[in-house]
Every structure is written in C-alpha cells, then in structure tokens.
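Here the complex is missing a single protein chain, while all its other protein chains stay put.
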Amino acid sequence: MERSVYLNGKMIGESEARISIFDVGRLYGATFYESIRTFGHKLFHVEQHLERLRRSLSYAGILEQLEWSRVEEAVAQTLAANEKLIDAEDDMWLCVEVTPGTTFPMPLQKQVDTTPTVFAYSAALPHGEYARCYTEGKAVVTSLYRHIPPQCFEQRCKHRSRLPHFLSKLDAKRVDPDAFAVMLDIDGFITEGTGANIFFVVDGMLMTPKTRNILVGISRQYAIELAAGLGIPVQERDITLYDAYNAEEAFWTTSSYCILPICRMDGRKVGQQYPGKVAGALLREWSRKVGVDIVAQAQRFAAESSRD
Amino acid sequence: MERSVYLNGKMIGESEARISIFDVGRLYGATFYESIRTFGHKLFHVEQHLERLRRSLSYAGILEQLEWSRVEEAVAQTLAANEKLIDAEDDMWLCVEVTPGTTFPMPLQKQVDTTPTVFAYSAALPHGEYARCYTEGKAVVTSLYRHIPPQCFEQRCKHRSRLPHFLSKLDAKRVDPDAFAVMLDIDGFITEGTGANIFFVVDGMLMTPKTRNILVGISRQYAIELAAGLGIPVQERDITLYDAYNAEEAFWTTSSYCILPICRMDGRKVGQQYPGKVAGALLREWSRKVGVDIVAQAQRFAAESSRD
Amino acid sequence: MERSVYLNGKMIGESEARISIFDVGRLYGATFYESIRTFGHKLFHVEQHLERLRRSLSYAGILEQLEWSRVEEAVAQTLAANEKLIDAEDDMWLCVEVTPGTTFPMPLQKQVDTTPTVFAYSAALPHGEYARCYTEGKAVVTSLYRHIPPQCFEQRCKHRSRLPHFLSKLDAKRVDPDAFAVMLDIDGFITEGTGANIFFVVDGMLMTPKTRNILVGISRQYAIELAAGLGIPVQERDITLYDAYNAEEAFWTTSSYCILPICRMDGRKVGQQYPGKVAGALLREWSRKVGVDIVAQAQRFAAESSRD
Amino acid sequence: MERSVYLNGKMIGESEARISIFDVGRLYGATFYESIRTFGHKLFHVEQHLERLRRSLSYAGILEQLEWSRVEEAVAQTLAANEKLIDAEDDMWLCVEVTPGTTFPMPLQKQVDTTPTVFAYSAALPHGEYARCYTEGKAVVTSLYRHIPPQCFEQRCKHRSRLPHFLSKLDAKRVDPDAFAVMLDIDGFITEGTGANIFFVVDGMLMTPKTRNILVGISRQYAIELAAGLGIPVQERDITLYDAYNAEEAFWTTSSYCILPICRMDGRKVGQQYPGKVAGALLREWSRKVGVDIVAQAQRFAAESSRD
Amino acid sequence: MERSVYLNGKMIGESEARISIFDVGRLYGATFYESIRTFGHKLFHVEQHLERLRRSLSYAGILEQLEWSRVEEAVAQTLAANEKLIDAEDDMWLCVEVTPGTTFPMPLQKQVDTTPTVFAYSAALPHGEYARCYTEGKAVVTSLYRHIPPQCFEQRCKHRSRLPHFLSKLDAKRVDPDAFAVMLDIDGFITEGTGANIFFVVDGMLMTPKTRNILVGISRQYAIELAAGLGIPVQERDITLYDAYNAEEAFWTTSSYCILPICRMDGRKVGQQYPGKVAGALLREWSRKVGVDIVAQAQRFAAESSRD
Partner (left out) sequence: MERSVYLNGKMIGESEARISIFDVGRLYGATFYESIRTFGHKLFHVEQHLERLRRSLSYAGILEQLEWSRVEEAVAQTLAANEKLIDAEDDMWLCVEVTPGTTFPMPLQKQVDTTPTVFAYSAALPHGEYARCYTEGKAVVTSLYRHIPPQCFEQRCKHRSRLPHFLSKLDAKRVDPDAFAVMLDIDGFITEGTGANIFFVVDGMLMTPKTRNILVGISRQYAIELAAGLGIPVQERDITLYDAYNAEEAFWTTSSYCILPICRMDGRKVGQQYPGKVAGALLREWSRKVGVDIVAQAQRFAAESSRD
C-alpha cells in the first residue's frame, strides 16, 4: 500500500507525486523545506521546524506570498494519511516543502503564477542505513568542496540548492563507500555533514561548530540542551581537523537517527567505544524524554526498512 | 496549440511536463542544463552548448551513468516538434536538462534509480521583455549576495542550485523594478548577472570578468570573438564598480537577446547612447553572421511574445 | 545668536571656524575626535569619551605630541560658552577634535608645525531628524561598501577618514531616501551604521556585532550595561542579514538619540511595534538614570531643531 | 612674497587659506583631488589628471552637483597667479581639490549647502627632499598597515581618507627615519607607497603591481609608456616581497620627482647603482620628452627648496 | 663536563649528537617535539607536554608507528643523566623530539626505514637572556610574516617547519636588536611569538589570542589557570594592534622563563612598571606553587648561564 503525498491541497499517491518542470523551486533550487520525525507517532519539535521554515521564507523574501495555513494543513494531512502505514512501535519521517510557484510557460524570465507550491510527504525511517552504526560507528571523510559562506547566501535557511552536498556525498563515497562527508568552510573550519550536524568531545568538553555557516539543526539544539541538563560542558567554537583527529569522541546529530557515533575521520580512528560515553548518555536521555528507545527501535526495524 | 516537451524518451504536452518530487535533481539542485536559441530555426552553437553540458556532468562525476545519445535525441526531437509553432521570421529557445535520476521512495538516503532523467523543452524568445532595451538600455543593480567562490563549487558548471541568483533577482527588483542584478565575488569583483555575462568599455578597451567564477557564456565567447574580428581590443580582467560606474559603455550578453545595452548602474548613468558604439557594432556583426537582424526581429515580435 | 567654537585656545564664532587647508588632519583624514551629548546640561560619559580619544591618538602614535590639558580646556570652554544658548529642558551636542598640526607651506612632504590642532564646537541635538522614529522606526539599507578590516586600520580608533561612510550614506539614500546605511565586513557580517551601533533581538537574546571591526560606541556599552541590569541576556557575536531579517526587534544606539528603533531592513519589515519591548525598556531605564525623558525631550524640541 | 590660493572663485594669500570645520570634505575625508607638476612652467598631463578627478567624483556620486568649469578655472588661475614666483629654470606643483560642500551649522546630520567647495594651491617642488636620492637611492620599509581592498572603497579614486597612509609614514619613520613606506594588500601583495607607485626589474622584466587596489598614477602610466617606447618589457602583476628583495632594480614614480631609485628594502640592499639601468634610461627619456633635465633641475634647486 | 643526549636508545655526548641528513624529520621539517623545564629538578607539567606530543603525532598520522615507551625512556634517561650537572638551586630545560625515521639512501622518493627517530637533550635555562627583562620588560616588534592559517596546517601541532618563525626573528632583530617578534594571522589578529604566547591586560581584563592558530602553550594554560585562581578575569579573543598599543600591561609566557613583561610594542611604550600588576601577581603565585622563586633564580644564575 502506497504512501500519500500532499500537493497543493490534494492527497495523491506517492508514485504520482510530480511537480512542473517550470516550477521556480526546481529552476532555481529555490525550494525551502523541513524534515521532521515522529516519536510515538507524534511529530517531534514540530513548532521549531515550522518556525525555521518561516524564517527561511522570510530570509528569501517570499513569506508574504504564502498563506501560512497551507503549510500547517500539509503537515497535518500528510501525518494523518500515512501514520497508519507505520508499525505501532515504529516511527516515520515527514517532509514539507515550499517553492515560489510556477513560471509558465516561459522559464527564467517572468513568473506568471506566484502562488507558492506547497507539498508534503512521509517516508519510513531509514533504520537499515544506520542501525549498526550506533554500536560500530560511522566513518567520515572530509570533503574537497568548501561550504558556502554566509555572505553568498545563508546556510541557516534550509533550501534545495544543495549541489555542494551532492558533490561531497559522491566524493566521500569514492574515498570510502561507507563514509559520510563533512565539509569545511573557506577558512578551513569544520561546518557540518551533508544533512547532519557534528559534535566532538575534546578534553571532556562537548564542542560543535558555531552557527555561522551551518544549518542550525533542531536536533543539534536538542543535543546541546540535553547535554547541559546532564551537566556536560558544551561549547560552540571554531573546530579544525586537529580537534577532530584528536577527539575522545565524535558523533552526528540529525532528525532521523538523532545521534550517530563516528568511528573514523580521514582514516584515523576516533573514539574507543560506540556509542562513546557522551553519545551514549545523550541517546539514553533522549530516549527517556521521548519515551522511545531510539537504538532498540532502529535495530528492531532495520531489516524491514532495508527492504523498503 | 501547446508546445511539446521531451521527457525520458517521450514527447508530451508542456502542461503535462512534470518530474517526481523525489528526483535527485530537485532534491539537491543537482540538475545540469543548457539553454540554446535558434537563428533561422537552426540551433546556434549547439556543439559548444553540448560540450559544456558534458563538462558539467563530468565535473559532477555522473557523466558515465548517462547514455549520451539521449541528450542528442532530446534536443533533436524537441526542436523538431516545436519549430513549426514558430513564425518563419521568428526564432525559439530550447533547454535541455539532466538529473542524476530518482531516489524513490526514500529521499536523502539512498538512490534507487541512478538512470539520469533527461528532458528538453522549448519556449518563445521573450522579445517583449527586452526589445525596447536595445535602444533604451537596461538598468543594473549590484546584488547584496556574493557569487559562490570556485572552491565551494564551480560556477563554470551550469546547474540549478541557483538560489543566490533567485535572491539577487528579488533583491534587485526591490531597489529598481526594471533592473537586472549583477553579483560581486567575495573579493568584491564583478562576476556576472543572474543569467548573463557583463561587458564594459573603458578607455576604448572592451573588458569582461575573468572566467574564474562565472558561467563562461557561449555568447560571451562569441562576443569576444566578434570584437577581435572587428579590431576592438578585449581583455578578461578583475573589474570593480569603479570601472563600471566610469565605463563609456556597458552591456550584457546571453543566448536569447545576444547583446543588451546597459544604461544605469546603481543609479549612475552609464553610456551616452543605446546601443553604444561597441555594442552596436557587435549586434550588427552578429546579425550579419547569423543572417537575422537581431534587433529588428525582437522589435517585430515583441508584442506577440508579451502576450505569451 | 551664534554658537562659539574653541580653536587652538581661542573662542570664536561658529561662522568663523576654519582650519588651514594645509592641516595634516585634512590632508590625510588624520583627525581624531569625539562627539558627546549632555543630559541636564551635563556632559554624559565624558571620561569614557576622552579615554577613547586618548587611545585613538595613542594608536596613531601622536599622543606624546599633545598637551592633554588642551583637550580638557577645549571641552570645558566650549560647554561653558554654548550651554546658555540651549533651553533649560533641552540638551546639546559637543565635538572635540585633534589633528597632527599644520604642514605649511608644502603639503605632503614634510610637516613644519607638529603642534596638534585642537578644536571643539557644539550643536543643537538634531531632534527633528529622529523624533518621529522613536514611534515609527527607521529604515535600514545594507551598503554595497564593506567596512574596512582591522588589518588595514583599526575602526575602534575614531577618525575622519570616513569616505566609505559618506559613500554608504549616499548609496542608501539612493535606494530609500529615509534610510540609514548599515555596513557589512569583508566576511559579510554586520558591523555598524555610518555613525551608530546596531542591535538585534533574536529569540529573546539581545545581540550586537563583536568589537572586532566597529567603533565601540560609548552608548553601545551603556545599552549593554542597562540591558544586563534589566535582566535581558546580551551577546556580542557574528551577525548576518539572516539574523537581521528575522529579528524580533532591531535598533540603533548613538550618543545623540541614544536608542532608535528600526522598522525595515532591505525592504523587509522588522519588529511589530516601535519602540519594541527591549528598546522601550532601555529608553525608559536610560531616561530614568539620566533624569531626562529622552523621547519626550526629542518630541518637544523637534520642531525647533528642524528650523535650525 | 606669498603664494596665492584659489578658494571658491577667489584668489587669497596662502596663509589665509582655510576651510570651514563643517566642510563635508573634512568631516568625512570626502575630498577628491589631483596633484600636477609643471615642466617648463606648463602643467604636465593636465587632461589626464582632470579626467581622473572627474572619475573620482563620478565614483563618489557627486559629479552632477559640480559645475565643472570651476575646476578648470581653479587650475588656470592658480597657475597664472603663482607661476611668476618660480625661477624660470625651476618648476612648481599644483593641487586642485573638491569637497561635497559645507554642512552648516550641524555636522553629521544633514547637509545644508551642497555646492561643492573647490580650491587649488601651488607649492615649490620639494627638490631638497629627494635630489640626492637620484644618485644614492631611497630606503623602503614595508608597512604593518594593509592597503584597503577595493570592495571597501576603491583606491583608484584619489581621496583624502588617507589615514592608513599617514600611519604607514609614521611607522616607516620609526624603523628607518629616511625611508618611504610601501603597503601590502590583504593578500600580501605589494600595492604602492603613501603617494607613489613602485616598480621592480626582475630578470630584465620591468614589473609593477596591477591596478586592482592602487591609485593608478599618471606618472606610472607614463613610465610604462616610456619603457615600451624604449623596448623594455613591462608587466602588471602580483608582486611579493620575494620579488622585491631579489630585484635587480627598484624605483618609485610620482608626479613631483618622476622616478626615484630605491636602494634598500626592509634592510636588504636592492640594486647595484643609482639610478639603475632602467630607471636611468627612463629619467633620460622623460627629460628629453619634456625638455627639462629632471635630475639636474632637482640638484640645482635642492638647496633653495630646502630653505622653503 | 659535557651534557648527555639520548638518541634512539643510547646516551651520547652532546657534541656527538647528530642525525642523518636523510632523516625525514630534517628533509620535510616533519619533526615533532616538546620543551619542558624543571622546578626543583622535577619536570614541570610533563604529562601535559607528552599528551601534546601524542596529539601532534596523531594529527600527522604517524602515531601508530611509534613505540610510545621510547619517548618516556628518552625523557627519563635524559633527565637522569643531566640533572646532576645543574646547581641544586638552579633548574634545566629538556627537549624530546620524534621524526618519521630515515629515508636511506634515496631522499624524497620512498622511505626505507619507517622506525621513528627519537632523541632528547637538555640545556641550561638561558637566564642570562631574560633575567633583566623581569624588571625592565622586553621589546616587541610585529613581524611582516603572517602566521600560517590552520587550513594549511595546524599550528597546535608542535613541529619544526618553523621557517616563518626564523624569518620573523631575523626581521625583528633588524628593527630592534633586543626585541622578540610577534606574528599576526592572515586576518591581522595577533597570534603568538616565535616560541611564546602573548597576554594583554585591557580595562582590567587579561586577554590572550584564541587557540585557533597558535601553539597552545602549557604555560599559557597555566597562566590562565593561575589568573582564574587569583580572581583576575581572563578572556580568549581576537586581539589587534589597537589592543596591544593601548594595553595597561602585556607579557609573554613560555616554559623557560614562565612570564616575561613587555615594555614596548612597535616603538610605543606599553605598561608603566615591570612586572606589571597582573604579571607580578602571576609570577609570585607561580613561584609559590612550584616552590622556586622564578625571578630570583633567574637573576642569581644569569651571569653563569651567559657564560655557557
């Protein structure tokens, strides 16, 4: 049974979900979006995600053209339509996207229809991709592509002009087929992965790159908050590969897998056990707060999701 | 009567031309494309355009996955299907695009179908947008967004992660509704417009930004070649707003309108007549070489295209 | 009745206040100065202003040539001579300036007279310029000129090589005749206005650019101090246009108007009411501390000052 | 007998030449100017100097407010009034300056009088300062202050926001009392002195920094032109201290002394004889073209000018 | 009687201590090392020094090839062999170094012997060099060479590719024979000396450059710790020459002399007394903690060490 997709007010089957090739979101990578997961079939941190989407659209200067209730409707209807397809013990992922609308029939010159396109869809959590990484760690390769500096355009706005991320993924795979890529900024400081934030533990201090040129993850913020609650000192700071290679522990945060231990950076072993002391504490606390054993859920549904 | 669009081997009506929301080209702005115009219903510089597309795909590391004949087929069939819709004295515009394929059903994690998506479509030349600019000039506003430096990812590759271009267009429109935006690089040098290259005449020398971080336009190369043929000295160099504000003449080049005079930069008058001496000479020579009076064609079909 | 100006030990009429065209301060923009306002006819934060002047001269390496008591005399005599021209309920502005002296008769080559030139003058507060902005807000336009980085020369030194500020003012006026300009640094971070510091409220946090490449305003420091006293969290940090466009509230600080709400940044509405919650609290507290209702004074004397 | 100064249409004695402390040119370093010398009592390259002034004012956006004939009048009257004070065999220096006018009585807020201030004055050539350097060379010290990059504001515009130049002069004098300062740009490339351009001869090639962030001297252009005429290969390029320290020869160009050999850079000996082969050839050719033996004139009048 | 040197497991006389010209450490500046001093003949902070060495080797990717006990043996044997040569009241300095081994007989191409070279040696503390500076201060000159940014390679790793340090030392000596050099980074911020960290006291705040591109001295960390213990506020921040020239106090930290007051920066007097209030307090506290009067020891043994 197929998942349903919300597209401009209608629910349609996933395999039918298409947008015009003349949509400005596609023509300019000018699409703004959010990815949200559920815990116990409830959307997690949905207010923060929607507030970030509002800021992305405000930064882009197209917020006024959007009837905001359409976003809320998209999220609600997509959740309602697809939640029943998920096992009671499993959870799901939900994306909502907004584009400036369609420029038809003449691309690139003038936009005829400035009504934003709004769509939302769900997906199974990709447990199969990362379940074993909770206990084995994930390899990381530093990308040759530098992250775009904020004076070009702001990476705190969540958008789909993500070509450097795509290129970094391909590039990392070439060096190590199992690795995620991490990107440096133009001064050589570590920024983020191609869809996740990164943390290091150095001399007992939990540290993560400044918000200057990264997507400021909701999960990143939550990890900081949880660490503070557990009495772990946290610092946002400029981090280089020297810190990374010498870290006692490193991990990713993102909305799907929450926290994923890192075992290797550019061929150097990082950490001694997976999850490390801090990552483990955060995973346990996170699980406790949301009432779902994050690791156990991933492990239980890994096989199924791989078949997806 | 509707134009036809080539989509993965089939010709379909323009209003039906859609791609999956799970297409990697859309999800990552990882679409590579070319826009080509005709003169006398023949595609102009089509070999150079296709060679540039080949290089974009090679840079991105996805060239091997593409059966190249699909691109040639897309171009040929789209031209054939739509050429008859155009007046014998008018010309058309044709775009061909390639994406890495569809990742279905789970976005962002693993790509299931790595067969590139190929599509092509045509459009009427937007004469109505620029016909009067040949004789009145076009205003230019400097964008607040800086062009992405090549160490992040290379702008010589023609792609659809064009959010800074979209933001620059909106921004310029806010300052001057009739203006095009021009972008500076992170060192403050002029790069290009949001779909066109820029030229200045200073002390009798025709100058245009270096290829370092611009899309190296086929029309830009042709303008340089024509200028050389006419004995006009040309230089690729670092250009700042001081040059621009003090230029004797300035103009855009792009594949649709070929050469478009600039009359104003950030509120300062540039040039004394439109087209200026150099731009006029280039337009005449270009028209002579292709056998089409570029300005006259635009003026004749301006009203029609505006209705489009 | 004319105001009096202190010039190298003498009080003269404002219309007679001139300096040699061969003064090194004019020839090199090598003038160092302070602008101070009164509250209740007393100079506000005069010690901090004079200490900053001392540091400017020390940085420039010309402090030893100056008999410091001349600066104190200039300030005292100018205040005494002009204070009586001001309404008992109004206040005034006072500037004191120091140059390296006169190079006469041959400019640019050798300096004959290395006795610093010292002068001071007063002015009516320009209430008419900003009284209505306390309740309506002030528009802001981002300048195309980037602020000079500290490695070129230090902006914490208050000097008169202010051409980028002049250019930014003209430039902003072109885009929006009522706007002040804000300048970015060469990395794209917000620095300051052309005579004022800038603050933003984001997620309840009051933030202002780091001191790295700005004139560190005495009013800026006082606003931070007042905010801390009121329990408002404050942070000096790297701030981009994304923060600015999404701020709950934004305002300027400077020695004349103290705090001025911002209503618009690059065409995007900022804040919901003027003054905003934080700016209002700071204005009330500032007024309370100095015993002058800052907004009421400005509104009462606005008409008069406009005639000035 | 005193020299005469042109000030807004009147000729006055040099010792009376003063401008208002409220002149915007002084308040913002927003003064634009040119320095021109005579050969045989005729102004040299006066058209090029005035064209550069026009471009400076156009860049600053205040050209339209100026009645251009005032500039020409200032130059002509100042030359006529002072030329007779000079020995028939000697020559003179003439400066013409333009400011945006006076903001009176309230500085910094609104400008009341936007009529540009125009003044011009002459000076004896400072032969005493440099006559012996033609045969002994001039020492050079690299400044700690980096030249302002063009994205902040353009150094090709000749202005009086010259604080970094003033600071560099003081700084160089501290290290070597006889030295001129040379400034690097923010990438470490050599730019210019604090009032002169710099040339190096390396492997027989005459090289000078690109025009990117320097004042493009009229004398610099003339030296290039003369070198070309003499068959000496010339190149504008990025030059570092490695080139400078290893140069076969180095020299300054400026409008007063024309060409001045350099004998030492940061304590390292540069060149073997003064003037070097290239500098000597250029001085001879320059003298021939203008009909004045430049070195002989400087030597003959050195003693007198020192008394000035 | 000669000092003994540990070289790959053997103790040899200092005058015999040589390494192969084919050692990779020499060929590539790829040597990693630590300098440690004793207090009361005990190595001070030896664990921190060895941990830093471990991180340097890990960053360089050669840690696995080293049997770590060799380092510990080198340190222990060198201390034991040389400690008896030192006066009971005096102390000593000990260096331990590691290289990637010898590439023999063909340099640059392939490395035949990848067994790291390990050696250690001791030295008398150079009291004669700095004893008088505790009470007179040390001059500082800003280097023309910019510190290497972390994206090139990380300066927190302690290595012997120290050419910029060597050049800076020579350069400073040229300007002021008694001065140490301080280096700026490529953004113009103060980094460190050529073998010491630098501190400033500004407005009562003790500040030192961020760790971003400096060698993070063990003595620097200890000074911060001691200051905190004495209730002196400390901040790691971006520091410019404006801060330095206006500092109330400035001093160096390094493992040999611990804390050395600065009396002059680029010709400007810094501080009023030597040691200043903060440096004096830190020297007293440091002496108290280690049970050695640091200044008295230096003064007592200054004459002797100078003869060394």
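In order of appearance the chains are A, B, C, D and E, and numbering begins at 1 in each one.
Please note the rule applied: a contact is a pair of C-beta atoms (placed from the backbone, for glycine too) under 8 Å apart; a residue touches a chain by one contact, two chains touch by 3 or more.
What you are looking at is a predicted structure, and each value in this text was computed from that prediction instead of being measured.
Participant: Under the definition given at the start, what are the shown partners of the omitted chain?
Facilitator: Hidden chain, whole complex, touched shown chains: A, B, D, E.
Participant: Hey, which of A:E129, A:D171, A:E192 or A:D238 is the one touching the hidden chain?
Facilitator: Final answer for the missing-chain contact: A:D171.
Participant: In the full complex, which residues of subunit E touch the absent chain?
Facilitator: Considering the whole complex, subunit E reaches the absent chain at 3, 5, 7, 14-15, 17-22, 24-31, 35, 60-62, 95, 97, 100, 104-110, 119, 121, 123-124, 126, 129, 145-149, 151-153, 159-167, 170-171, 174, 186, 195, 308.
Participant: For review purposes, identify every residue of subunit D that touches the missing chain, sorted by number.
Facilitator: Per the touch rule, subunit D residues meeting the hidden chain are 184, 187-189, 238, 240-242, 245-246, 267-268.
Participant: At which residues does subunit B meet the chain that is not included here?
Facilitator: 55, 58-59, 61, 149-152, 154, 156-157, 210, 212
The rule is short, and it goes like this: only the chains that are shown with their structure count from here on.
Participant: Which chains make contact with subunit A and with subunit B at once?
Facilitator: C
Participant: Taking contact as defined at the start, I'd like the list of chains shared as neighbours by subunit D and subunit E.
Facilitator: C
Participant: Subunit A-subunit C contact: same residues or different, taking over half shared as same?
Facilitator: Homomeric contact, different residues on each side for the most part.
Participant: Mind checking the rotation angle between the two copies, subunit C and subunit D? C-alpha superposition, nearest 5 degrees is fine.
Facilitator: 180
Participant: Between subunit A and subunit E, what is the gap in Å from one C-alpha centre to the other?
Facilitator: For subunit A versus subunit E, the centre distance works out to 44 Å.
Participant: Centroid of subunit B to centroid of subunit C, CA atoms only: how many Å?
Facilitator: That gives a centre separation of 46 Å.
Participant: Distance from the CA centroid of subunit A to that of subunit D, rounded to the nearest Å?
Facilitator: Each chain reduced to its C-alpha mean, subunit A and subunit D end up 57 Å apart.
Participant: Return the residues of subunit A touching two or more other chains; collapse runs of consecutive numbers into ranges.
Facilitator: 61, 149, 151-152
Participant: Given which chains touch which, is the overall layout a line, a ring, a star, complete, or other?
Facilitator: Drawn as a graph, the chains match no named shape, so other.
Participant: By the document's touch rule, what are all the touching chain pairs in this structure?
Facilitator: Result of the pairwise touch check is A-B, A-C, A-E, B-C, B-D, C-D, C-E, D-E.
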